[in-house]
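Okay, so here's the structure we're looking at.
Every protein chain except one is present and positioned as in the full complex.
Chains here go by letter, A and B, matching the order in which they are written, and residues are numbered from 1 within each.
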Amino acid sequence: MMTIPPVVRPAKPFDLELVKVTKRFGSFVANDQISLKVPAGTFHALLGENGAGKSTLVKCIMGFHQAEEGDILVHGHSREINSPYDAYQFGIGMVYQHFTLVPAMTVAENLVLSRPDTPGIINWKDEMARLREFMQTAPFKMDLDTPASELAAGQKQKVEILKQLYLDSKFLILDEPTSVLTPSEADEVLGLIRDKVKAGDLSVLLITHKFREVFGFCDEITVLRRGQFAGHGLVKDLTADDMAAMMMGGQRETKIVPKAVRERGPAGLEIKGLCANKDNGVPALTNLNLTVHEGEVVGIAGVSGNGQRELVEVLAGQRPATGGELVVHGASYHGTRAETAEHGFFLLPEEPLRNACVPQMSVAENIAFRSFDRPPMTRAGCLVSRAAIRSFAQDLITRFSVKTRSPETPIGDLSGGNVQRAVLARELGPGTARVLIAANPCFGLDFAAVESIHGQITEARNRGVAVLLVSEDLDELLALADRLLVISHGEFVYETTPAQADIKTIGHHMAGH
Amino acid sequence: MTSESIGWWGVVLGILAGAVRGGTPFLLVSLGECLTEKSGKINLGLEGTLLMGAMSAYAVSYKTGSPWAGVAAAGATGALMGALHALLVSRPKVNDIAAGIAMLIFGTGCAFFLSKPYIQPSAPQLPAVALGGWSQVAQVQAALRISPLFFLGVAVAFALQWFFRATRWGMHVRAVGDSPAAARAMGISVGRTRFLAIMAGSALGGIGGAHLTLFYPGAWTEAISSGQGLMAVALVIFARWNPVQCLWASLLFGGAQAVGPSLQAVGISTGYYLWNASPYILTLLVMVLTCSRKRTLVGAPGALGSPS
Partner (left out) sequence: MAIPTGAVVVALALFGLFCAFQGKNPFAVFAAINKAAFGSWYSFQNTLVRAAPLMLTALCTALPARLGLVIIGNEGALVVGGLSATAAGLACATAPVAVVISVMTLAGMVGGGLWITVCGALYYQRGVNETISSLLMNYIAIAVLNHLVNGPMRDPSSLNKPSSFPIPDDKMLPAMGDSNVHYGLVFGLVACVIAWALMEHATFGFKVRMIGGNIRAARMSGLPVARLGLITCFLAGAAAGIAGMIEVAAVHGRANESLAAGYGYAGILVAFVARYRGLPIILVATLLGGILASGGILQRQFKLPDATILVFQGLVFLVILFSDSLYGKFKFFKEREA
């Protein structure tokens, strides 16, 4: 029998291997017998679509979840990892998709706090001296006294990575670390990590779905699809098509919705000199001007956090504007109920359950939000007819194939895709929309749902609706938009059409140069 | 010497003395609330805790003859009430505010119920620290007879400040209150940290109650607190979640409470009852002036009051 050596924090990278790991949530199998091997000192990519089970798998490595079956081998020994602290003891660290910095604390406080062996009483003089010393060797420089809340997204991501280096992790898991970075920032960060790997200081497991990063930085890939192993190989032996085939299962055929050729109609939505603040009172939008004509889709591209969310919230009436004006069909617009109905000003916001639904009200009631206070749903001027709401909703539920047990089910019980379909049914179903604001309408949905939503948006455009599409997915924008604007730091900095679009130029402007 | 003989100085002196004397319970309760809120939870039930502390301090001091045993009992009772509150708010779907109201009613009820035998007898009081020996004026001497719990409160204020900045546990409390997700990712147990913070905060609230029955006013009545535990919530907002600023804010509130009685002492009783409302009006004013819908307050724990 082989004896298992006691845990000593490793000084060098080590092999990490998963053997037939299975993780279930109730009856749902998130990971089904997945095996994967990351040799010491390599850069490994874990590929897969949203919901393929990548995050669950790495959470098993980090000890957030415990796999029901299978083994995790660290340096050749089977190990139980029951908590992130155990993972730390093995020299495994992770940079999460969402930031794990404590906003109110300074960079120095965040770094010291992240250490599991922080002393009970902290001698700040010594700690600061040690931190400065560490910063000398760090790949990026950072001011230690800045509160994390004041850092830009890219800087936060760098602090997250610094944190792992400060903890002396030898196996680094990166969960889509570049989703909040500009392409150039992403290259810089991954490049510096790549250098560390090459120097033999680190192994990396990178979760991503960007091929560019795979080809630029990785040695090897493992692909998951719907919770199952879907392929593996060395990057140098594979082409992008091979990888895409593994990820999609070879059935991806983007159906392009035919765009009718139209004359540009009159102005539907005009945004004039719009200004708005972020939650913390800092300006998010400064003097924004834009006209969306009827029968046109205007796309807005940008790295998240550059004012898109605030723009959509102002349009939705969820955030007050600090300056400027909205004009719809030539009339000043303030988002009152009478105005939304008169102008057919409808929205498909991101996170529909949070932004556009009342979770504890029924599907039928949610579908009636735009029309419950008008006949036939209102009787005697002030009473709501449940029967009328039900029959109105039933029709839309069928037409938009919303899967729900009954119209009376609380909408919060539905899956994300069905909530999105219910909102789509409410906003586009009656066909009264004349202005449509869509924000990341396909986020987190499967291909079938994405296609149907893209179809609905294009159809609305063809009908003459003025569509403003805010998206973080450049492919989606290029497919749907007639015009494309780039937003950076709350201003439009570049305009182009999909036909003339050059990805490099767009990326350059997204980065705010 | 009568109070008239020092005239209007009597009013000023009365207010200053009241600031320390009446501010002590504010100080201890607001420090307790500050610690609780730093961990991301609101405890409206501190009013009930304060009353339970006041009642148990008085009862134990009477039974044992030792006021310090009373203070310890108040702290222990407070911790127990805190444990109950913490248990409640750690459950899914339980709102802090609703739990606070429940604890408020329950604590008040229990305190009133259990206190019945202690309304008549007088319990040994805490010894005052006399700092007025240098003065010949009786009022000055009286004003400078200071509660030992005030000094405890001042020490706790500075200790908490240090605790949040330079200890691991203190930083854990801040992390849990500001971003539970980040804390969890760092392997900090959010539930346990909050539980302990709420318990310790409630113990301070209980000790604040001990000041009421064992120093000033120094006897048990059902009207002894009249909302000081609730005002602590506003006071913490006013102090921007900073323990040392809680000290200044408490003195201000204590002083406001003493305006009516001080005026009455020099024979001005017009509006006596309205002056009684001054701490509440002050609290409301403070909240109106410091709150804003447009931005979150500087220093506010990021996850305050949101479900865990």
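Simple rule for what comes next: a contact is a pair of C-beta atoms (placed from the backbone, for glycine too) under 8 Å apart; a residue touches a chain by one contact, two chains touch by 3 or more.
Quick caveat: nothing in here was measured; it's all calculated off a predicted structure.
K.L.:
Which listed residue (A:261, A:382 or A:499) would be found touching the missing chain in the intact complex?
P.N.:
A:382
K.L.:
Using the document's definition of touch, tell me which of A:331, A:358, A:387 or A:503 contacts the absent chain.
P.N.:
Of the listed residues, the one touching the omitted chain is A:358.
K.L.:
Just name the one of A:70, A:265, A:283 or A:335 that touches the chain not displayed here.
P.N.:
A:335
K.L.:
Footprint of the hidden chain on subunit A, which residues?
P.N.:
26-27, 316-318, 335-341, 347, 349, 354-361, 365, 369-370, 372-373, 378, 382-384, 405, 413
K.L.:
What does the interface between subunit B and the hidden chain look like in terms of residue numbers?
P.N.:
For subunit B, the residues touching the absent chain are 44, 84, 88, 91-95, 97-99, 101-103, 105-113, 116, 226-227, 230-231, 233-234, 271-274, 276-277, 280-281, 283-284, 287-288, 291-293.
Keep this in mind: only the chains that are shown with their structure count from here on.
K.L.:
Approximately how many whole Å separate the CA-defined centres of subunit A and subunit B?
P.N.:
So the centre of subunit A lies 44 Å away from the centre of subunit B.
K.L.:
Along subunit A, where are the residues that touch subunit B in the complex?
P.N.:
Checking each residue of subunit A against subunit B gives 83-85, 88, 96, 98-105, 109, 112-114, 116, 118-124, 277, 279-281, 320.
K.L.:
Which residues of subunit B touch subunit A in their complex?
P.N.:
165-169, 171-172, 174-175, 178-179, 181-183, 185-187, 294-296, 299, 301-302
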